[in-house]
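With one protein chain withheld, the remaining protein chains of the complex are depicted in position.
Every chain is named by a letter (A, B and C) in the order it is written, and numbering of its residues begins at 1.
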Amino acid sequence: MEQWAFLSQIFQIFIAFCLFTTLYGKGNPLRSWAEYSYLAAGTAMSVMWAWTYIRNHAVIGLQAGELIWIPAIILGLMMWFRIYPKYSYISRIPIAFTIGIGMAWTIRTQIFTQFISQISATIVPLFDQGPMWLFERTVIAVGIITMMSFFLYTMEIKGPHLWSATFGEYFMYLAFGAVFAGTFMGRLGLFVGHMQSYMFPVWKQPYTIGIALLVFVVMLALERTGWGAKLSA
Amino acid sequence: MIGFVPYFIKVPQVNEFANTLTNISSVVGQFTIVIAIYSQYRRSLRFIRERRKGWVYNIYLLTFMSLMILIGFTWGEHNATYMWLVNSIVAPCSSVVYGILAFYMFSAGARAFRARSLKASLLIVAGVIVLLYQAPLTGSYIPGLSPYATFLTETVGMSLNRMFAIAIITGAIMLNVRMLTGRELAFLGFAREEES
Amino acid sequence: MGKEGVNLLKLMATYDKRWGYLLLFILVLLPMIKPIGMPISVSELTKEYYEQLQTLEEGDIVLDSWSTEYSGYMELKPGMIATHKYFIKNGIKIFICLGHPEGLALVGALLEDELKGYMEAYDYTYGEDYIILGFALPNQAATLAMATDFQGSVKVDWKGDSIKGTFLDRVETGADIDMIADFTTAAGNPGLINHIVLTFGTPMIQNQIGVSLPGSYMNLDAGLITGLLASTRGGSELELLIKEPGPGLIAMDAFTLGHYLLIILIVIGNIGFFGWTKKVSEEMESTTIR
Partner (left out) sequence: MAELLFEIPGVESGRAFGLILILGIFILGIYYMRRGKLPYIRRVAAIDAISEAVGRSTEMGKPVLCSYGRGGFAYSVIAAMSILGHVAKTCAETDTRLLVPTGGSHTGYLTRELAIDIVKGQYTAAGKPEMFNEDDMPFLSGEQYSFTAGYVGMLVRDRPGAVIMTGGHSSEAMNIAEMSNLVGALTITSGTYVSNMAALACASDYIMLVDEQPAAGAYLSKDPEQLATIRVIDIYKVLSLLLIVVGLLVLNTTGNDFIRRLLAS
């Protein structure tokens, strides 16, 4: 099995760099190959997940005598009628059912964790924890109020509202800048971590660099000769 | 809508029933993948039959996919071959597609952070301060930066988040109201069945 | 200004961003081949997280929730390794629940590849000190069931073996869990907060990826989570605190360089913008910031 593990490592590096050629912005066969492999594997995996899910819940549940799964399976099978356009209306029932459940689930959790707790977390004693606290909490409150005023659609923005909305908009961009930087850090960390898995242990380094160069050169060559666009999907 | 009531009402049976309903809806969802796969097969076959550009890749797609599903079904998910395929294709590719975001963030930042207007300037100022703070080297040598950056990420950022959370929920619930009364999506030939 | 000057400015304003990509690639790979070892500082956030960890005593039970897929693991890796090393070293009992089907791959990646030697060194064994429950937290309903009736809802571990006779016998409801350690790539599993933290007041620490940090700051401020480890940076800081250097510290060089490159390109872009774009045409580029 040793060589299989080794082969897997090398294959991983290769397919990864093939997919990295997406950055070049043009089609080439290496990229298409990687994309279609990933698509195939991803789809196969989702089929397996779906099957495992059904098995773990419905099938095992049925075997344990939980009859509640029978309607689940029936509804699930009703979806299959979509294959025949003539009977596709049957599938409306499970769709409607699921939308209802999904929407309900959304409201019931969001109204609390978001709406109420956020409002009540903003209402805090301001004066008892030093000037920095006062400043920060005031900024938060003012920020929320002004930004929210920017998002009032049905009122004409004029007078003091205009001031507040303009300030809110600027405030929002300030926040966007900060958040963007934070996001960049996250993504960079991700990429660095990913590259680390190809660079360590140290024996991988020559392979990684070699494959990276190879893919890069092949990509450029394909691009120059015009074969890249022809052969890609 | 049955799922929504029990959060407020103290009747344990209803609560349990709601959970079951959720599970049922997930199972129904999982069944639906069959249709998705069916349509994918049909699409790829049409590509191959009509010899459209990239049809060879579609052959590859179909064969590979069927093979992998077959392996998965016959030997189970913990089978070595199946795991090998998952580890050597899905794992690196998902990391790449995710990791590539660093590049996209990078170019979007380099492109958009130009002082066109006061708004964009604010964006830049905040962005650069936080970036400098986050870079470990300057983060540790210029301690004066830390309060500003923390202020920006935590205080200003949190303010935005709160506003977002409060604003979005009203919008979302209103959307539900529109759906339940059959306004939203109703014009799409999708009649008032949502009340289920 | 000479003609070359204008051309340079034009280049600065309109260079092909793919050069930037190439540079970033090189700057990330180089320090891995030849580490520079730039110093880093520890932020308040990580110190708080570490203090939370220190409140745990030997034998305490931690719900270890991994709601991340393989790709997010790349970012959380330093923090996950460091946190688990702390658990292992101090004899804290953990039961691992996955919140994502892809998490199964992480068991191999983290416990087998990274921590095996460490676990052997501290005699940390399966069944006695840690248990993997598998994909046990797929949704809120499952979390609720686990929190209200643990023994009724969880009977076997990920391989199908019974968990009777292990430390999990002590867990009846969420109140018997001493802490939740959540490693997540998004809002995480809201069920953990809704059904365990809010109901039983269990402290919860979270290791979050950079993108979802704003949401976590909010939860931290509202007291819903008690400790937060931010992305790779936080992980490497924790490595410093527990004195176990790992992948995070190596990553920091590349991290620094990547950040500087972006700042430099922003500066270049702005010079180019004022020097060229603005003069030549007042017409906006396709990207308009509203």
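The working rule: a contact is a pair of C-beta atoms (placed from the backbone, for glycine too) under 8 Å apart; a residue touches a chain by one contact, two chains touch by 3 or more.
Bear in mind that the values here come from a model prediction, so they are computed numbers and not experimental data.
In the whole complex the chain that is left out makes contact with A, B, C.
Shown as candidates are B:37, B:85 or B:137; the residue that touches the absent chain is B:37. One of A:60, A:74, A:116 or A:132 touches the chain omitted from the figure, and that residue is A:116. Residue positions on subunit B in contact with the hidden chain: 7-10, 26, 28-30, 32-33, 35-37, 39-40, 42-43, 46-47, 54, 90, 93-94, 97-98, 100-101, 104-105, 107-109, 111-113, 123, 157, 160-161, 163-164, 166-168, 170-179, 181, 183-185, 187-190, in rising order. Where subunit A meets the chain that is not shown, the touching residues are 19, 22, 25-27, 31-32, 34-35, 38-39, 41-43, 45-47, 49-50, 53, 79, 82, 91, 94-95, 98-99, 101-103, 106-107, 111-112, 115-116, 119-120, 122-127, 141, 144-145, 148-149, 151-157, 172, 175-177, 179-180, 182-183, 186-187, 232-233.
Although one chain is not displayed, subunit C still touches it through residues 17, 69, 71, 101, 186-187, 210-215, 286-290.
Keep in mind that, in the parts below, only the chains that are shown with their structure count from here on.
In terms of which chains touch, the assembly is arranged so that all chains touch all other chains. Of the two chain pairs considered here, A-C and A-B, the higher C-beta contact count falls to A-B. If you average the Cα atoms of subunit A and of subunit C, the two centres end up 15 Å apart.
Counting only residues that touch two or more partner chains, subunit C has 21, 71-72, 74, 213-214, 218, 221, 233, 255, 258-259, 262, 289. Annotation for subunit B: residues touching 2 or more other chains are 22-23, 26, 86-87, 90-91, 94-95, 97-99, 102-103, 106, 109, 119-120, 123-124, 127-128, 131, 134, 153, 157-158, 160, 162, 165.
Within the complex formed with subunit C, the residues of subunit B that make contact are 19, 22-23, 26, 86-87, 90-91, 94-95, 97-99, 102-103, 106-107, 109-117, 119-120, 123-124, 127-128, 131-132, 134-141, 143, 146, 150, 153-154, 157-158, 160-162, 165. Those residues of subunit C that touch subunit A in the shared complex are 18, 21, 25, 28-29, 32-33, 71-72, 74-75, 77-78, 101, 138, 140, 190, 193-194, 209-214, 218, 221-222, 224, 231-233, 247, 250-251, 254-255, 258-259, 262, 289.
For subunit A in complex with subunit B, the residues that touch the partner chain are 1, 4, 7-8, 11-13, 15-16, 19-20, 22-23, 32-34, 36-54, 57-58, 68-69, 71-73, 75-77, 79-80, 82-83, 92-94, 96-111, 114-115, 118-119, 121-122, 136, 139-141, 143-144, 147-148, 151, 169-185, 187-188, 190-195, 197, 232-233.
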